[in-house]
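Would you mind keeping the following structure in view while I ask a few things?
Only a single protein chain was left out; the remaining protein chains are all shown in position.
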Amino acid sequence: MQLVGRARDQSDRSNRCTSKLYPSRSEVRCFSTSAHPSLHLANQETDTFRTVSRSIMLHQIALLATVTVLGVLEQAYFAMQVIYVRRKCKVSPPVTSGPPEFERIFRAQANCTEYFPIFLSLLWVAGVFFHQVLAACCGVLYLIARYQYFSGYARCAQGRLAPLYLSAGVLCILIGLSVTGLLVYFVPLPRFLFPK
Amino acid sequence: MQLVGRARDQSDRSNRCTSKLYPSRSEVRCFSTSAHPSLHLANQETDTFRTVSRSIMLHQIALLATVTVLGVLEQAYFAMQVIYVRRKCKVSPPVTSGPPEFERIFRAQANCTEYFPIFLSLLWVAGVFFHQVLAACCGVLYLIARYQYFSGYARCAQGRLAPLYLSAGVLCILIGLSVTGLLVYFVPLPRFLFPK
Partner (left out) sequence: MQLVGRARDQSDRSNRCTSKLYPSRSEVRCFSTSAHPSLHLANQETDTFRTVSRSIMLHQIALLATVTVLGVLEQAYFAMQVIYVRRKCKVSPPVTSGPPEFERIFRAQANCTEYFPIFLSLLWVAGVFFHQVLAACCGVLYLIARYQYFSGYARCAQGRLAPLYLSAGVLCILIGLSVTGLLVYFVPLPRFLFPK
């Protein structure tokens, strides 16, 4: 690559630009404390490389990050509903038992919170290893199912079931995408079967 | 780097390829909305760079992602065990108290869920900053310990203790790896002491 090939390339060019054969000391810096010690880049080139690399990284995770923030906002909404029902039913912390209405909303929020890290893990693995847009769509669907689950559970215990199955189904799809993405990575399969 | 050095390199080549001195408009596009505005790459080169960068990123996290998915599958297994024991002991949500057998399994799952984000954080920091394979091995060990913890706790409260200490020990190792990895990153130490 150009990074190490620079000096060689320049000497290949039959010394037309002898004054540029080695970059001046002020132009050179070690890339970062953990970079390879033999690796020196001019400042401008380093910054460009960093900008491009960062841009590529953001490009591969922007939708996942958006769905993550939407999920956080949903969790914040659930947490506020618990605070409201605590006030309404006069159940002060640290007590966690009370009228059925409070217990249903409290458990609904606890259940959503419990599945939040699982959801995020699958969203990101599926999005990075299989397909970002597909994973983000599943993520949005999951968040909608979780909203319906919370609303249904707040009305009655039976109301939670249908959206619970939907959210579990979406999680299964995300598991499938993640496993497929990892298999495609580790096992060389015919490429035309999978998105790039 | 080649990215910005392109125009300069080509002019250095004594204009043998004048028609290629500047890429045609159709060949050029802005890399992405967040890239540096002065940075233009031909389409093919951009795609190759993106493919290589993505490949490097995946290479550094593939094992961590695999352990993450295994952990999610384990959590799903625990959650299903809670559903089964709820049916068996006739404890319908939102109730969380019942016969000792139910309470043990419920607490075992709650405890594993509680530590899941902590485990994932340490797994990824240790894997990215210290050594991916070592962190992934610790991760698998942790998941085995957690499975034994759950099975032991389901039998009797004492049965949880030995695997609980094992899983705590693995977490301590992961903390050690993470802290070491971050120290090596921030503090320049003799490199031969640590894996690349």
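We call the chains A and B, going by the order they appear; numbering starts again at 1 in every chain.
Here, a residue touches a chain if its C-beta (ideal position, glycine included) is under 8 Å from a C-beta of that chain, and two chains touch if they have at least 3 such contacts.
Just so it is clear, the structure is predicted and the values come from calculations on it, not from any experiment.
Residue in contact with the omitted chain (choice from B:C89, B:V128 or B:L166): B:V128. By the touch criterion stated above, the residues of chain A touching the omitted chain are 1-5, 12-14, 31-32, 34-36, 39, 49-50, 53-54, 57-58, 61-62, 65-66, 68-69, 71-73, 75-76, 92-96, 110, 113, 116-117, 120, 184-186, 188, 191.
Even with one chain removed from view, chain B keeps its contact list with that chain: residues 1-3, 9, 13, 16-17, 33-34, 37, 41, 44-46, 48-49, 51-60, 100, 103-104, 106-108, 114, 117-118, 121-122, 125, 128-129, 153, 157, 160, 171, 175, 178-179, 182, 185-186.
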